[in-house]
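Please read the structure below before turning to the comments.
One chain of protein is taken out of this complex; the other chains stay put.
Let's look at chain A:
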Amino acid sequence: MSTPYAKLPAWADYGLIPVINLFVAFVVAGFVVLLVGENPFRAAVILVEGAFGRGTGIAFTLFYATTFIFSGLSVAVAAHCGLFNIGGEGQGYIAGLGIGVVCLAFDSVLPWWLTFPLAIIASAAMGALWALIPAYLQAKRGSHIVITTIMFNFIAASVMVYALVGFLKPAISMAPQTRTFLDGAQLPKLNWVIELFGAKIRSAPLNVSFLLALVMAYLVWLLIWRTRLGYEMRTYGHSPKAARYAGISEIRIVIVAMMISGALAGMMALNPTMGDQHNVALDFVSGAGFVGIAVALMGRLHPVGIVLAAILFGMLYQGGAELAFEMPAISRDMIVIIQGLVILFAGALEHMFRPYIQALFASISPKAVGIEAVKGKGA
(Lines give C-alpha, C1' and ligand atoms only; values in the text may rest on other atoms or scores of the structure.)
Protein backbone atom coordinates (compact mmCIF):
# COMPACT_ATOMS: atom_id res chain seq x y z
CA MET A 1 0.00 0.00 0.00
CA SER A 2 2.73 2.41 -0.82
CA THR A 3 1.79 5.78 -2.15
CA PRO A 4 3.45 6.71 -5.41
CA TYR A 5 3.25 10.41 -4.57
CA ALA A 6 4.68 10.98 -1.11
CA LYS A 7 6.14 14.34 -1.85
CA LEU A 8 4.20 16.55 0.51
CA PRO A 9 5.28 17.72 3.94
CA ALA A 10 4.00 15.35 6.60
CA TRP A 11 1.51 17.80 8.07
CA ALA A 12 -0.17 18.23 4.70
CA ASP A 13 -0.10 14.53 3.99
CA TYR A 14 -1.57 13.49 7.30
CA GLY A 15 -3.53 16.60 8.23
CA LEU A 16 -4.56 18.80 5.35
CA ILE A 17 -5.61 16.17 2.85
CA PRO A 18 -7.90 14.21 5.20
CA VAL A 19 -9.48 17.47 6.36
CA ILE A 20 -10.16 18.56 2.78
CA ASN A 21 -11.58 15.15 1.93
CA LEU A 22 -13.79 15.28 4.97
CA PHE A 23 -14.97 18.76 4.15
CA VAL A 24 -15.97 17.73 0.63
CA ALA A 25 -17.77 14.70 1.99
CA PHE A 26 -19.80 16.93 4.28
CA VAL A 27 -20.58 19.37 1.49
CA VAL A 28 -21.94 16.56 -0.67
CA ALA A 29 -23.80 15.12 2.30
CA GLY A 30 -25.23 18.60 2.81
CA PHE A 31 -26.78 18.46 -0.65
CA VAL A 32 -28.36 15.13 0.22
CA VAL A 33 -29.86 16.66 3.33
CA LEU A 34 -31.09 19.57 1.22
CA LEU A 35 -32.68 17.10 -1.16
CA VAL A 36 -34.91 15.61 1.56
CA GLY A 37 -35.97 19.11 2.49
CA GLU A 38 -34.01 19.72 5.65
CA ASN A 39 -31.56 22.47 6.48
CA PRO A 40 -28.05 21.08 6.10
CA PHE A 41 -26.50 23.61 8.45
CA ARG A 42 -28.93 22.77 11.20
CA ALA A 43 -28.28 19.09 10.52
CA ALA A 44 -24.55 19.65 10.88
CA VAL A 45 -25.05 21.48 14.15
CA ILE A 46 -27.23 18.67 15.49
CA LEU A 47 -24.70 16.08 14.39
CA VAL A 48 -21.74 17.77 16.03
CA GLU A 49 -23.67 18.75 19.13
CA GLY A 50 -25.04 15.26 19.46
CA ALA A 51 -21.55 13.86 19.39
CA PHE A 52 -19.64 16.41 21.42
CA GLY A 53 -22.18 18.81 22.87
CA ARG A 54 -22.88 17.01 26.11
CA GLY A 55 -20.96 14.63 28.32
CA THR A 56 -23.17 11.71 27.41
CA GLY A 57 -22.60 12.41 23.72
CA ILE A 58 -18.83 12.50 24.15
CA ALA A 59 -18.88 9.26 26.11
CA PHE A 60 -20.93 7.55 23.42
CA THR A 61 -18.68 8.90 20.68
CA LEU A 62 -15.60 7.53 22.41
CA PHE A 63 -17.38 4.27 23.09
CA TYR A 64 -17.99 3.77 19.38
CA ALA A 65 -14.48 4.99 18.61
CA THR A 66 -13.00 2.29 20.86
CA THR A 67 -14.23 -0.49 18.61
CA PHE A 68 -13.14 1.37 15.49
CA ILE A 69 -9.61 1.92 16.83
CA PHE A 70 -9.18 -1.82 17.20
CA SER A 71 -10.58 -2.64 13.79
CA GLY A 72 -8.65 0.22 12.15
CA LEU A 73 -5.38 -0.95 13.69
CA SER A 74 -6.13 -4.45 12.52
CA VAL A 75 -6.51 -3.31 8.91
CA ALA A 76 -3.40 -1.11 9.16
CA VAL A 77 -1.10 -3.84 10.47
CA ALA A 78 -2.05 -6.13 7.60
CA ALA A 79 -1.81 -3.28 5.09
CA HIS A 80 1.74 -2.44 6.13
CA CYS A 81 2.56 -6.00 5.15
CA GLY A 82 0.83 -5.53 1.81
CA LEU A 83 -2.20 -7.59 2.83
CA PHE A 84 -5.78 -6.44 2.64
CA ASN A 85 -7.43 -8.02 5.65
CA ILE A 86 -11.08 -7.52 4.95
CA GLY A 87 -12.04 -10.15 7.50
CA GLY A 88 -11.92 -8.03 10.64
CA GLU A 89 -15.67 -8.40 10.92
CA GLY A 90 -15.46 -12.17 11.18
CA GLN A 91 -12.34 -12.15 13.31
CA GLY A 92 -14.01 -9.81 15.76
CA TYR A 93 -17.23 -11.78 15.72
CA ILE A 94 -15.58 -15.13 16.37
CA ALA A 95 -13.59 -13.53 19.19
CA GLY A 96 -16.92 -13.16 20.93
CA LEU A 97 -16.90 -16.91 21.32
CA GLY A 98 -13.64 -16.79 23.30
CA ILE A 99 -14.88 -13.88 25.38
CA GLY A 100 -18.17 -15.63 26.03
CA VAL A 101 -16.51 -18.80 27.25
CA VAL A 102 -14.03 -16.94 29.49
CA CYS A 103 -16.64 -14.65 30.96
CA LEU A 104 -19.23 -17.34 31.58
CA ALA A 105 -16.59 -19.51 33.22
CA PHE A 106 -14.94 -16.93 35.43
CA ASP A 107 -17.34 -14.05 36.05
CA SER A 108 -18.61 -15.63 39.27
CA VAL A 109 -15.16 -16.39 40.68
CA LEU A 110 -12.74 -13.73 39.51
CA PRO A 111 -12.80 -9.93 39.78
CA TRP A 112 -13.02 -7.98 36.52
CA TRP A 113 -9.33 -7.11 36.54
CA LEU A 114 -8.47 -10.79 36.32
CA THR A 115 -11.24 -11.74 33.91
CA PHE A 116 -10.30 -8.87 31.61
CA PRO A 117 -6.73 -10.05 30.83
CA LEU A 118 -8.04 -13.57 30.28
CA ALA A 119 -10.69 -12.25 27.94
CA ILE A 120 -8.10 -10.13 26.10
CA ILE A 121 -6.02 -13.23 25.53
CA ALA A 122 -9.04 -15.29 24.51
CA SER A 123 -10.33 -12.67 22.07
CA ALA A 124 -6.91 -12.06 20.56
CA ALA A 125 -6.28 -15.77 20.23
CA MET A 126 -9.64 -16.41 18.55
CA GLY A 127 -9.16 -13.49 16.17
CA ALA A 128 -5.63 -14.59 15.34
CA LEU A 129 -6.77 -18.13 14.78
CA TRP A 130 -9.51 -16.95 12.45
CA ALA A 131 -6.92 -14.99 10.46
CA LEU A 132 -4.43 -17.83 10.51
CA ILE A 133 -6.30 -20.04 8.08
CA PRO A 134 -6.63 -17.43 5.29
CA ALA A 135 -3.04 -16.37 6.00
CA TYR A 136 -1.81 -19.92 5.64
CA LEU A 137 -3.77 -20.38 2.44
CA GLN A 138 -2.34 -17.13 1.07
CA ALA A 139 1.24 -17.89 2.06
CA LYS A 140 1.32 -21.53 1.05
CA ARG A 141 -1.27 -21.87 -1.68
CA GLY A 142 -1.57 -18.35 -3.04
CA SER A 143 -5.30 -18.15 -2.33
CA HIS A 144 -6.14 -14.47 -2.36
CA ILE A 145 -6.52 -13.10 1.12
CA VAL A 146 -9.38 -10.77 0.18
CA ILE A 147 -11.49 -13.66 -1.04
CA THR A 148 -10.70 -15.99 1.83
CA THR A 149 -11.15 -13.43 4.59
CA ILE A 150 -14.52 -12.41 3.17
CA MET A 151 -15.59 -16.03 3.09
CA PHE A 152 -14.40 -16.44 6.65
CA ASN A 153 -16.68 -13.59 7.68
CA PHE A 154 -19.63 -15.72 6.60
CA ILE A 155 -18.27 -18.81 8.27
CA ALA A 156 -17.76 -16.84 11.48
CA ALA A 157 -21.35 -15.60 11.32
CA SER A 158 -22.66 -19.14 10.92
CA VAL A 159 -20.48 -20.50 13.70
CA MET A 160 -21.65 -17.75 16.04
CA VAL A 161 -25.30 -18.44 15.25
CA TYR A 162 -24.67 -22.10 15.99
CA ALA A 163 -22.94 -21.25 19.27
CA LEU A 164 -25.45 -18.64 20.36
CA VAL A 165 -28.52 -20.77 19.77
CA GLY A 166 -26.67 -23.75 21.25
CA PHE A 167 -24.22 -24.07 24.05
CA LEU A 168 -23.67 -20.39 24.82
CA LYS A 169 -27.36 -19.72 25.41
CA PRO A 170 -28.93 -20.43 28.80
CA ALA A 171 -31.16 -23.48 28.44
CA ILE A 172 -34.29 -21.64 29.47
CA SER A 173 -33.81 -18.60 27.20
CA MET A 174 -35.31 -18.06 23.78
CA ALA A 175 -32.92 -15.19 22.85
CA PRO A 176 -29.79 -16.04 20.85
CA GLN A 177 -27.37 -14.60 23.37
CA THR A 178 -25.46 -15.56 26.50
CA ARG A 179 -26.78 -14.83 29.94
CA THR A 180 -25.85 -11.45 31.33
CA PHE A 181 -22.31 -11.42 32.70
CA LEU A 182 -21.91 -10.99 36.43
CA ASP A 183 -19.84 -8.17 37.95
CA GLY A 184 -16.67 -10.22 37.49
CA ALA A 185 -16.91 -9.77 33.72
CA GLN A 186 -18.22 -6.22 33.53
CA LEU A 187 -15.66 -3.59 32.62
CA PRO A 188 -15.63 -0.42 34.71
CA LYS A 189 -16.98 2.68 33.04
CA LEU A 190 -14.75 5.64 32.28
CA ASN A 191 -17.50 8.22 32.45
CA TRP A 192 -15.99 9.74 35.60
CA VAL A 193 -13.05 10.95 33.50
CA ILE A 194 -15.38 13.06 31.38
CA GLU A 195 -17.21 14.16 34.50
CA LEU A 196 -13.91 15.47 35.85
CA PHE A 197 -14.17 18.10 33.15
CA GLY A 198 -17.51 19.15 34.53
CA ALA A 199 -19.74 17.42 32.00
CA LYS A 200 -22.81 15.52 33.13
CA ILE A 201 -23.34 11.97 32.03
CA ARG A 202 -26.58 10.16 32.41
CA SER A 203 -25.56 6.69 31.30
CA ALA A 204 -23.01 5.80 28.67
CA PRO A 205 -21.07 2.66 27.92
CA LEU A 206 -17.56 4.16 27.66
CA ASN A 207 -15.28 1.74 29.52
CA VAL A 208 -11.67 0.76 30.18
CA SER A 209 -11.32 -1.00 26.85
CA PHE A 210 -10.91 2.53 25.43
CA LEU A 211 -7.62 2.72 27.34
CA LEU A 212 -6.68 -0.69 26.01
CA ALA A 213 -7.32 0.62 22.50
CA LEU A 214 -4.97 3.55 23.08
CA VAL A 215 -2.29 1.23 24.47
CA MET A 216 -2.69 -0.98 21.40
CA ALA A 217 -2.34 2.05 19.12
CA TYR A 218 0.98 2.82 20.79
CA LEU A 219 2.10 -0.81 20.58
CA VAL A 220 1.19 -0.97 16.89
CA TRP A 221 3.27 2.15 16.25
CA LEU A 222 6.15 0.51 18.12
CA LEU A 223 5.69 -2.72 16.19
CA ILE A 224 5.59 -1.15 12.75
CA TRP A 225 8.33 1.44 13.05
CA ARG A 226 10.55 0.29 15.83
CA THR A 227 10.83 -3.48 15.70
CA ARG A 228 12.58 -5.89 13.41
CA LEU A 229 9.31 -7.66 12.74
CA GLY A 230 7.67 -4.40 11.69
CA TYR A 231 10.62 -3.61 9.46
CA GLU A 232 10.28 -6.99 7.82
CA MET A 233 6.54 -6.51 7.40
CA ARG A 234 7.01 -3.13 5.76
CA THR A 235 9.72 -4.49 3.49
CA TYR A 236 7.44 -7.28 2.37
CA GLY A 237 4.53 -4.88 2.02
CA HIS A 238 6.45 -2.57 -0.27
CA SER A 239 8.33 -5.16 -2.26
CA PRO A 240 8.06 -8.93 -1.85
CA LYS A 241 11.11 -9.29 -4.09
CA ALA A 242 13.21 -7.11 -1.82
CA ALA A 243 11.97 -9.14 1.15
CA ARG A 244 13.04 -12.35 -0.55
CA TYR A 245 16.42 -10.80 -1.28
CA ALA A 246 16.77 -9.69 2.33
CA GLY A 247 16.15 -13.21 3.58
CA ILE A 248 12.67 -12.55 4.95
CA SER A 249 10.49 -15.65 4.81
CA GLU A 250 7.34 -14.86 2.90
CA ILE A 251 5.34 -17.58 4.60
CA ARG A 252 6.35 -16.54 8.08
CA ILE A 253 5.82 -12.83 7.59
CA VAL A 254 2.40 -13.21 5.97
CA ILE A 255 1.19 -15.54 8.70
CA VAL A 256 2.58 -13.47 11.56
CA ALA A 257 1.23 -10.19 10.20
CA MET A 258 -2.21 -11.66 9.62
CA MET A 259 -2.32 -13.18 13.09
CA ILE A 260 -1.44 -9.86 14.70
CA SER A 261 -4.06 -8.22 12.53
CA GLY A 262 -6.59 -10.88 13.52
CA ALA A 263 -5.72 -10.52 17.18
CA LEU A 264 -6.40 -6.78 17.04
CA ALA A 265 -9.66 -7.40 15.24
CA GLY A 266 -10.54 -9.93 17.91
CA MET A 267 -9.96 -7.43 20.70
CA MET A 268 -12.58 -5.13 19.25
CA ALA A 269 -15.16 -7.60 20.59
CA LEU A 270 -14.25 -6.71 24.18
CA ASN A 271 -15.85 -3.28 24.03
CA PRO A 272 -19.43 -4.12 23.02
CA THR A 273 -19.60 -7.36 25.04
CA MET A 274 -17.82 -6.88 28.36
CA GLY A 275 -17.98 -3.11 28.21
CA ASP A 276 -21.55 -2.44 27.19
CA GLN A 277 -24.11 -5.22 26.79
CA HIS A 278 -22.55 -7.58 29.33
CA ASN A 279 -23.38 -10.51 27.14
CA VAL A 280 -22.44 -11.92 23.76
CA ALA A 281 -25.37 -11.48 21.41
CA LEU A 282 -26.13 -12.19 17.78
CA ASP A 283 -24.53 -9.64 15.40
CA PHE A 284 -22.87 -7.67 18.16
CA VAL A 285 -20.06 -6.54 15.82
CA SER A 286 -22.61 -4.91 13.48
CA GLY A 287 -20.23 -3.80 10.74
CA ALA A 288 -17.46 -2.34 12.90
CA GLY A 289 -14.95 -4.58 11.17
CA PHE A 290 -15.75 -2.99 7.84
CA VAL A 291 -15.72 0.51 9.27
CA GLY A 292 -12.15 -0.32 10.32
CA ILE A 293 -11.14 -0.35 6.66
CA ALA A 294 -12.33 3.22 6.21
CA VAL A 295 -10.79 4.24 9.52
CA ALA A 296 -7.43 2.78 8.58
CA LEU A 297 -7.44 4.42 5.14
CA MET A 298 -8.56 7.74 6.49
CA GLY A 299 -5.93 7.50 9.23
CA ARG A 300 -3.32 6.85 6.52
CA LEU A 301 -2.39 3.59 8.26
CA HIS A 302 -0.78 5.49 11.11
CA PRO A 303 -1.98 4.78 14.67
CA VAL A 304 -2.40 8.48 15.49
CA GLY A 305 -4.44 8.99 12.35
CA ILE A 306 -6.45 5.88 13.12
CA VAL A 307 -7.35 7.09 16.62
CA LEU A 308 -8.50 10.43 15.16
CA ALA A 309 -10.39 8.76 12.32
CA ALA A 310 -12.00 6.36 14.78
CA ILE A 311 -13.21 9.29 16.86
CA LEU A 312 -14.61 10.87 13.69
CA PHE A 313 -16.54 7.75 12.88
CA GLY A 314 -17.65 7.49 16.50
CA MET A 315 -18.98 11.02 16.07
CA LEU A 316 -20.86 10.02 12.92
CA TYR A 317 -22.44 7.09 14.73
CA GLN A 318 -23.39 9.01 17.84
CA GLY A 319 -24.25 12.32 16.17
CA GLY A 320 -26.06 10.42 13.43
CA ALA A 321 -28.30 8.72 15.97
CA GLU A 322 -29.15 12.12 17.47
CA LEU A 323 -29.79 13.50 14.01
CA ALA A 324 -32.22 10.72 13.12
CA PHE A 325 -34.01 11.46 16.33
CA GLU A 326 -34.17 15.23 15.88
CA MET A 327 -34.99 15.37 12.18
CA PRO A 328 -37.67 12.88 11.26
CA ALA A 329 -37.03 13.39 7.54
CA ILE A 330 -33.54 12.03 8.08
CA SER A 331 -33.82 8.34 8.72
CA ARG A 332 -31.17 5.91 9.91
CA ASP A 333 -30.48 5.15 6.27
CA MET A 334 -29.61 8.78 5.60
CA ILE A 335 -26.95 8.52 8.26
CA VAL A 336 -25.55 5.52 6.47
CA ILE A 337 -25.42 7.62 3.29
CA ILE A 338 -23.44 10.32 5.06
CA GLN A 339 -21.07 7.73 6.49
CA GLY A 340 -20.77 6.24 3.06
CA LEU A 341 -19.82 9.61 1.61
CA VAL A 342 -17.11 10.04 4.20
CA ILE A 343 -15.78 6.60 3.34
CA LEU A 344 -15.99 7.43 -0.36
CA PHE A 345 -14.05 10.67 -0.14
CA ALA A 346 -11.66 9.75 2.66
CA GLY A 347 -11.05 6.20 1.62
CA ALA A 348 -11.74 5.40 -1.98
CA LEU A 349 -10.98 8.87 -3.36
CA GLU A 350 -8.32 9.81 -0.85
CA HIS A 351 -5.90 10.91 -3.56
CA MET A 352 -8.43 12.86 -5.62
CA PHE A 353 -7.32 16.31 -4.48
CA ARG A 354 -3.69 15.43 -3.98
CA PRO A 355 -2.37 16.51 -7.40
CA TYR A 356 -3.92 19.95 -6.96
CA ILE A 357 -2.56 20.36 -3.47
CA GLN A 358 0.81 19.18 -4.68
CA ALA A 359 0.78 21.68 -7.51
CA LEU A 360 -0.18 24.39 -5.04
CA PHE A 361 2.67 23.47 -2.74
CA ALA A 362 5.10 23.24 -5.61
CA SER A 363 4.27 26.78 -6.65
CA ILE A 364 4.58 28.15 -3.12
CA SER A 365 7.58 26.26 -1.83
CA PRO A 366 9.23 23.76 -4.14
CA LYS A 367 11.71 22.63 -1.53
CA ALA A 368 8.90 21.39 0.65
CA VAL A 369 7.85 18.93 -2.03
CA GLY A 370 11.37 17.62 -2.38
CA ILE A 371 11.67 18.11 -6.13
CA GLU A 372 15.16 19.45 -5.84
CA ALA A 373 16.51 16.18 -4.54
CA VAL A 374 15.02 14.22 -7.39
CA LYS A 375 16.93 15.58 -10.29
CA GLY A 376 20.29 16.97 -11.04
CA LYS A 377 21.82 16.70 -7.59
CA GLY A 378 24.96 14.85 -6.87
CA ALA A 379 26.58 12.14 -8.88
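Rule of thumb we're sticking to: contacts are C-beta pairs under 8 Å (C-beta built on N, C-alpha and C of every residue); 3 or more make two chains touch, one makes a residue touch a chain; residues count from 1.
One rule holds in what follows: contacts and distances are computed from a predicted model.
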Identity of the absent chain, which is to be given by its UniProt protein name, from "Putative spermidine/putrescine transport system permease protein", "Formate dehydrogenase major subunit", "Aspartyl/glutamyl-tRNA(Asn/Gln) amidotransferase subunit C" or "ABC transporter": "ABC transporter"
Listed residues A:R42, A:K200, A:R226 or A:H351, member touching the removed chain: A:R226
In chain A, positions touching the absent partner: 2-3, 6, 222, 226-228, 231-232, 234-235, 238-239, 241-242, 244-247, 249, 362-363, 366-367, 369-379
